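Before anything else, here's the structure in question.
As you look at this complex, bear in mind that one protein chain is not there, while each of the others sits in place.
Chain IDs A, B, C, D, E, F and G follow the sequence of writing; residue 1 opens each chain.
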Amino acid sequence: MAKFKLDDTDHKILDMLIDNTRTPFTDIAKKLLISAGTVHVRVKKMEEAGIITGSSLSLDYKKLGYAFIAYVGIYLEKTSQTQFVLNRINEIPYVTVAHVTTGKFNLFCKIRAKDTDHAKNVIFQLDDIDGVYRTETMISLEESLNDKKRLMKSIFDEMTS
Amino acid sequence: MAKFKLDDTDHKILDMLIDNTRTPFTDIAKKLLISAGTVHVRVKKMEEAGIITGSSLSLDYKKLGYAFIAYVGIYLEKTSQTQFVLNRINEIPYVTVAHVTTGKFNLFCKIRAKDTDHAKNVIFQLDDIDGVYRTETMISLEESLNDKKRLMKSIFDEMTS
Amino acid sequence: MAKFKLDDTDHKILDMLIDNTRTPFTDIAKKLLISAGTVHVRVKKMEEAGIITGSSLSLDYKKLGYAFIAYVGIYLEKTSQTQFVLNRINEIPYVTVAHVTTGKFNLFCKIRAKDTDHAKNVIFQLDDIDGVYRTETMISLEESLNDKKRLMKSIFDEMTS
Amino acid sequence: MAKFKLDDTDHKILDMLIDNTRTPFTDIAKKLLISAGTVHVRVKKMEEAGIITGSSLSLDYKKLGYAFIAYVGIYLEKTSQTQFVLNRINEIPYVTVAHVTTGKFNLFCKIRAKDTDHAKNVIFQLDDIDGVYRTETMISLEESLNDKKRLMKSIFDEMTS
Amino acid sequence: MAKFKLDDTDHKILDMLIDNTRTPFTDIAKKLLISAGTVHVRVKKMEEAGIITGSSLSLDYKKLGYAFIAYVGIYLEKTSQTQFVLNRINEIPYVTVAHVTTGKFNLFCKIRAKDTDHAKNVIFQLDDIDGVYRTETMISLEESLNDKKRLMKSIFDEMTS
Amino acid sequence: MAKFKLDDTDHKILDMLIDNTRTPFTDIAKKLLISAGTVHVRVKKMEEAGIITGSSLSLDYKKLGYAFIAYVGIYLEKTSQTQFVLNRINEIPYVTVAHVTTGKFNLFCKIRAKDTDHAKNVIFQLDDIDGVYRTETMISLEESLNDKKRLMKSIFDEMTS
Amino acid sequence: MAKFKLDDTDHKILDMLIDNTRTPFTDIAKKLLISAGTVHVRVKKMEEAGIITGSSLSLDYKKLGYAFIAYVGIYLEKTSQTQFVLNRINEIPYVTVAHVTTGKFNLFCKIRAKDTDHAKNVIFQLDDIDGVYRTETMISLEESLNDKKRLMKSIFDEMTS
Partner (left out) sequence: MAKFKLDDTDHKILDMLIDNTRTPFTDIAKKLLISAGTVHVRVKKMEEAGIITGSSLSLDYKKLGYAFIAYVGIYLEKTSQTQFVLNRINEIPYVTVAHVTTGKFNLFCKIRAKDTDHAKNVIFQLDDIDGVYRTETMISLEESLNDKKRLMKSIFDEMTS
């Protein structure tokens, strides 16, 4: 599917941006012995090709008091309600990920909360959405890995070779 | 836990960075009618407080040919092997998230792959790690929501008020 | 139950037809040193006995873009709806097999689809049939075996001896 | 994926072969008001494109005393044994379909047997393959649908339009 | 609870009746060197104490064409319907045992049927009772043991000592 | 399968024996206005045909202090151990029924015990048999139905008509 | 969270009260070579800090005829009914513990009953509460441990050091 080809320069620019999206283009240019304009052009091109779609902050959720992570499987009454329920879920900021899934659940969500009590409230909010039949919760005891950088590097390696 | 207090200026800076981490500080300064130095100082302070820990690129994985998402529950032979298995998982770039969980699984992972066939290979790699007893896979039919920005905004609102 | 007896000639004819249903009767006759008329009579007899009921094409579904196979377990609201639901299922060409089953499902289907997205639509169509309470999907990562020829040979061996 | 395009003549030939793979080319030619040579050329082309891969007999398994159908889910001890176990399964003619699957089973098979007792023997054969950890069986009470012709017609319609 | 005490003669009479309830009292008397009247008195006493409540024929169900045994777990909509549903079940002669149970089922039944098809009908009859929410069936591949005589002997041994 | 035909006299004899296996043949003869010899001949014939295989006592287990009934599902390590484990089970008199089953269990047993404590011991005995991997127990809260007489009557009706 | 600090005297007082809450303060005072007034002051202080909230009798439930313990998982129709159902549960004295839980159940209770029959009635009472969808029961075969004293000692040790 992915037909876009990266050359060595694209690849090196991406590697630096993966580590820190705020790296100034002039720094990248200096490191790669090219002009800042070239960096700009290359990044633009990759944005236009839809490869890079933006950037996001990384926060220390534990420090911010949001250490509680849970996965919630949702059973719907009817799958025709899927879109309606997803719209309601979208209004709860503590749900950070939601998937339509195979297997026993219709929807599967990841939530971040402050503590057991807060999680209970978020789960009850999900339970009370019209069309939600039941939910089942699995609690994370430790987030051992949350890192897309290795995947990004692996994808870019593949696109260069 | 979170005792750090944000003032209105911190909050506005964060709101702009959430939308685009690459927004130049001079742009932020202009918008908020403060000096670029002030922006710099505020961001530094929030980094030192451990609130902001970095930034990451957002990619369009579908465009890149990595449209297949699955959740894999892992049963270990013994929980004493947890750390060893997590280290092995860490070597597989297609696993982007891993949790130690309650409930029936010992570990719970999210993987991104190219297609059914590639997913099969990643799952088989997980299955073949020493200490992994069995795995169970749930496939995403659609990633309907993947957005931490609403959570970030909600947290920052709370820290300002 | 099966009281029909095959003689050696019937058996050899069947073995050739199993490998290629389009083998001309004259070719079979030449190979077996009998007349084409005899082949014709024997096949007719086996058709009349209801042993052979027809023939079907074999397609390469992967090449045709239909590589995605899933099994869908269906829970009905009431088993009295079984026939009604089966009639609706019969209108979805992507469902190739359907069984009334024991165990936790009321009905169990096999579907062939183009990809994850197409499968989602077929599953949603099943979910939306009146009387269908819920569905549970298991996705095939690889169709490793799909061959009734070994079974046919085994049955015919048994009927000859 | 499927880029092969069918014209109206191809389509009509396929429709006749789907209904009866043994229809002589001369009959098809007469119906479509084209020469038998053309039919031959078109079928050849579709075989070379890998669309048609062969043909198979349809039997009345009930009449033949093989009315018992069951689905067997297999748990392996290690997924590294998958290929080995599939090879052993391939030696049991009563297993007509086998898949590598997601979800709780590693492999999922369809078996045809004479009756409860015969089915027990086939299941015990599967259970006794080295590397098979456990099996779970679901019995068909009625094969309500087993028909790929609707799918074939749907695919060919799509390829023509 | 059981305070009734058996003496050696009671015990020997029971052992003979367990093996064949039709053994004439005169035969028992001869074997035990007591009078037939004594046998009569003892049996009467055990009937009055409620130990023996009657006798039943043993049939060869396989020979009678009733070889198919299944266990059916029943979920009710409300446990207040338990007695009503049991009354309906009582009208289906193919259900030979029914229990109110703990665990996931509300009721748990044993059925005897002629074959897969007949079993399907009995299960559908159960499913169609008002108040029955769903059923789950487990099929017996072989009745390996069905013998209360060992239990009876063990109980009588205990009551004698 | 069952080809044996019952005439009206056979049927009436069976109906009387179902209600009380100890009914003297002379009583049956008087009721049916036939000779005791005829009753004898008919019963003999049905025994030789294998329809009647014997008779068994009915006890009031509650009165005897054996009010506790449980169903135990057994997982084996390997199905090749089935016969060995069944032989061990056969040595435990508190197990009155055992089946080889489909579904998640390999074997499924019914036990009768005195109380919770006694049941625990019987279950532990089952658990400790070599080759038994795990057991799962479902406890009966009430034996609502245990009656084969309705089935017997239904079978005999069918054989007469 | 717990900032209250215990000194050595507090700790020794608590250790004596854990073993017997009725130990007279004069006895404690004599043992610790302090005045009864000091004991009184210390206990008061710990009560005011909310550490000690009261005391409860320990009964021998087996002797009292309440030997039957079961855990009952409750599924609600809607989590919005949680408080209403908890209020109803609170009216059944045989339910001694109730939790709102994650996982498959909405509520999870512990019940004490006299025997199987009494337990059935309590479970039926739970089942009949409006808003209760279903229940699932797990029966205790033996209460092997029920002791908070070790936990109390461990907590107090930690608060002293």
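In this text, contacts are C-beta pairs under 8 Å (C-beta built on N, C-alpha and C of every residue); 3 or more make two chains touch, one makes a residue touch a chain.
Only a predicted model underlies this, so the values are computations on that prediction, with no experimental measurement involved.
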Contact partner of the left-out chain, one of G:11, G:78 or G:153:
G:153
Please identify, in ascending order, the residues of chain B that touch the omitted chain?
75, 78-80, 82, 100, 102-104
For chain A, which positions touch the chain that isn't shown here?
67-68, 116-117, 119-120, 123, 139-142
Even though one chain is hidden, which residues of chain F still touch it in the full complex?
70, 120, 123-124, 127-128, 134, 136-139
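The definition used in the following text is that only the chains that are shown with their structure count from here on.
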Mean-CA-position distance for chain D and chain A (Å):
40
Per the C-alpha means, the centres of chain C and chain E lie apart by a whole-Å value of 43
Chain centres from averaged Cα atoms put chain C and chain D apart, in whole Å, by 6
Using the touch definition from the top, which residues of chain B touch two or more other chains?
67, 102-103, 120, 123, 138-142
